[in-house]
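Of the protein chains in this complex, one is absent; all others appear in place.
After this line comes chain A, so read on.
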Amino acid sequence: MSQSDTAVEQRSEVVSRDRVVIRFAGDSGDGMQLTGDRFTSETAAFGNDLSTLPNFPAEIRAPAGTLPGVSSFQLHFANYDIVTPGDRPDVLVAMNPAALKANVGDLPAGGVIIVNTDEFTKRNLTKVGYDANPLEDDSLARFSVFPVAMATLTKGALAETGLSKKDAERAKNMFALGLLSWMYHRPHEGTERFLREKFARRPDLAEANILAFKAGHAYGETTEAFAVTYEVAPANLDVGTYRQITGNTALSYGIVAAGRVSGLPVFLGSYPITPASDILHELSKHKAFGVTTFQAEDEISGVGSALGAAFGGALGVTTTSGPGLALKSETIGLAVALELPMLIVDVQRGGPSTGLPTKTEQADLLQAMFGRNGEAPVPIVAPRSPGDCFDAALEAVRIAVTYRTPVLLLSDGSLANGSEPWKVPDADALPSIEPRFATERNSPDGSEFWPYLRDDDTLARPWAIPGTAGLEHRIGGLEKADGRGSISYEPANHDRMVRLRGAKIDGITVPDVEVEDPTGDAEVLVVGWGSTYGPIIAGARRVRGMGHRIATAHLRHLNPLPADLGDVLGRYRTVLVPEMNLGQLAMLLRARYLVDVQSYTTVSGLPFKAEELQDLFLEYLTGVHS
């Protein structure tokens, strides 16, 4: 969008756009996440492809009107398939001076700012360090600024409802949503329905919010200020049924589905932690699928109870974020020794320690790989997009149950809260997972049950659950004798058992690497994992669009790595690994394959921007780096 677009004089001119990025920003209490969610739903219903990035403070209500209290929601939507929430907003909706100040730096020249002028009081300006009102000097001259007295207009629209001024003013986010919905031709039936359901017990508030929404819409339509509206045609996606989904919801559904296709009751033991708590909330709603959720007294009890449930033959699951994973590590080590199936979900956030609870990072990879005492290998699976969290959860459970091992699923904050259209899978077509509980004594002469006698192919041990007569056995954290499973301190046995546990994990069947190398002769390969998929693909598309050749590969399995990965890496002159940590995957690849991997890292708490990676790729493609 440029200045000239908005300068067109004719009323209601409709301009077509391929893609738009909008950022709603306001105080934590302004309802910006809700506003963004609703605009996203409208956009999904319209049929655009989309990707979102909520960004909010860890404090529930930071002091009103301050910079730390700013909460924002960015939405990228387009008429083609997109993979990132967008680098820079074309439109910024700023509900107060703090929101303007915190976000205006991300806006490109010519960007549109729609601003709620009611909050631009001297006091509020001073609070965030504005000496002068930026709406009244020329500091915003590079942008198209639309001052709208949203609070006043909302209160005016609701004057007849009998609501208090305070309650009426709270609906100003719906006024903003109405205005933007008008500007981008969004359908609004969904929002009206949503508000009626959300405020089912307070019909007066439901109607007030709908009224505010309509007032915003009408304001756009009737005011001279807005000369242009924009159309973004529906995207041409694969044939199928779609819905909008966040990573945490998709992950929860993956766990429910895993219970269904394995026939195992799901037991989630979890302690609330940002940004993983929504998985606990979501799963607690699905008891009808045989899902039991247990809010434990701490992280250790969360994973311990899941392990106890697994011993009893349930699908034991625990969900957490980095600090919680640290607390769970001893129990995960026990699960490695017990060789019982268990799913551990780590929704990574900024670290170390409490770090940045609401921001994203990928810095738990080495903790997942090595964060236990002794040689305690654990398979690691990482989803690449919000919708992919569903498939990744199913894949993690397949590995856990097939190989009788704890499995770590590494999501992150941007996947957890970000959303995208998701092609809904056919529930009946999901592949089954076979628990194959042991039912017979298995010792060579058939007279005893040996809990550590392994399957020849998978090296998995039998899963014999209490209640099975004749298979009574004891397992524990002490080293076991190979086969028989009784306590053994024998040196050669320990050496053998350590290697067997390692060989079992190394032998897990994972698909070969999918390399995207359209010309087939690229010399630079970009390798990513987890949520960097979007920006890497977007960056690669951009440089390909400029005529460059570049290959990409994305790793879903971090342990074990795909069997052909070494060969793939060896085929390229340069292997580049962008990560949201200080080079953890790069370290693993260098150690494992002796390839001179180039590491590019950021730990800002925010995802890579496509533009940033485009520039990085160009540096490698044009010889700044060789």
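The rule is short, and it goes like this: a residue touches a chain if its C-beta (ideal position, glycine included) is under 8 Å from a C-beta of that chain, and two chains touch if they have at least 3 such contacts; residues count from 1.
The definition used in the following text is that contacts and distances are computed from a predicted model.
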| item | value |
| --- | --- |
| Chain left out of the displayed complex - its UniProt protein name, from "2-oxoacid:ferredoxin oxidoreductase subunit beta", "Carbon-monoxide dehydrogenase large subunit", "Iron ABC transporter permease" or "Propanediol/glycerol family dehydratase medium subunit" | "2-oxoacid:ferredoxin oxidoreductase subunit beta" |
| Residue of A:G156, A:G374, A:P466 or A:P511 in touch with the missing chain, whole complex considered | A:P466 |
| Touch criterion as defined above, residue of A:L338, A:I380, A:V510 or A:L618 at the omitted chain | A:L338 |
| Contact residue for the chain not shown (choose from A:I113, A:L158, A:V232 or A:V291) | A:V291 |
| Residue among A:R243, A:H281, A:R441 or A:R549 that touches the chain left out of view | A:R243 |
| Contacting the left-out chain in the complete assembly, out of A:S181, A:S305 or A:N417 | A:S305 |
| Hidden partner chain, touching residue among A:A132, A:A200 or A:I487 | A:I487 |
| Touch list for chain A against the chain that is not drawn | 41, 44-45, 47, 190, 236-245, 253, 256-257, 260, 265, 267, 269, 286-292, 294, 296-298, 300-301, 304-314, 316, 330-331, 333-334, 338, 424-428, 466-478, 486-487 |
